[in-house]
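As you look at this complex, bear in mind that one protein chain is not there, while each of the others sits in place.
And now, chain A:
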Amino acid sequence: MIHALTFYLFAAIAVLSALMVVTSRNPVHSVLWLILAFFNGAGLFVLMGAEFVAMLVVVVYVGAVAVLFLFVVMMLDINFLSLREGLLRYLPIGAAIAIVLTAEVVALFLDWSIAPDAMTLRAAPTPDIAQVTNTKALGDLIYTHYVFLFQVAGLILFVAMIGAIVLTLRVNPNVRRQTIGAQVSRPKSEILAVEKVRSRGGI
């Protein structure tokens, strides 16, 4: 009973906060609601016994991605009232995307129920969750069975990162950068001078 109650609690808060993400007037509030939604998603993962994934959702999405969102949104200079104006104009596009996504999820479930062959593919080649820990099962899956796909995903991210750096890198010759090595390696004779100062004389 407690299990079901917690499920409905997490699910209800997740849906409500997702609604608030779309409807709240202030974009910073939207990001904060989004964080709450991520959190409840992590809670649902814990209920499913996927504790490792739950923690990763919090570490990656809440701890890193949403911080960057918040960072950007906080710095934006926007008029909150003008944000509401386009709502009706963009509503059909949003609704269309939502309908397509829902249809795809429904189609996926239909596939599983009408095609028995697809069902066998669905079960991942992991041992029973009661025998090994989450971490071990995931490690086994990623680093042995799907190591090639995993490495390709890593390479794609790496290329994307290099691309982002190349696109945004501006070398400005006027910026004076600190080179700590050059500072530390200066000899004492260059930086230190001991002077005997005569009274009322100065240097």
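Please note the rule applied: a residue touches a chain if its C-beta (ideal position, glycine included) is under 8 Å from a C-beta of that chain, and two chains touch if they have at least 3 such contacts; residues count from 1.
Here is the rule we use: contacts and distances are computed from a predicted model.
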item	value
Omitted chain, identified by the protein name its UniProt record gives, among "TRAP transporter large permease protein", "Nitrile hydratase subunit beta", "Cytochrome c oxidase subunit 2" or "NADH-quinone oxidoreductase subunit H"	"NADH-quinone oxidoreductase subunit H"
Among A:48, A:67 or A:110, the residue in touch with the chain that has been omitted	A:67
Contacts of chain A with the absent chain, listed as residue ranges	1-2, 26, 28-29, 32, 35, 51-52, 55-56, 58-59, 62-64, 67, 70-71, 74-75, 133-135, 178, 180
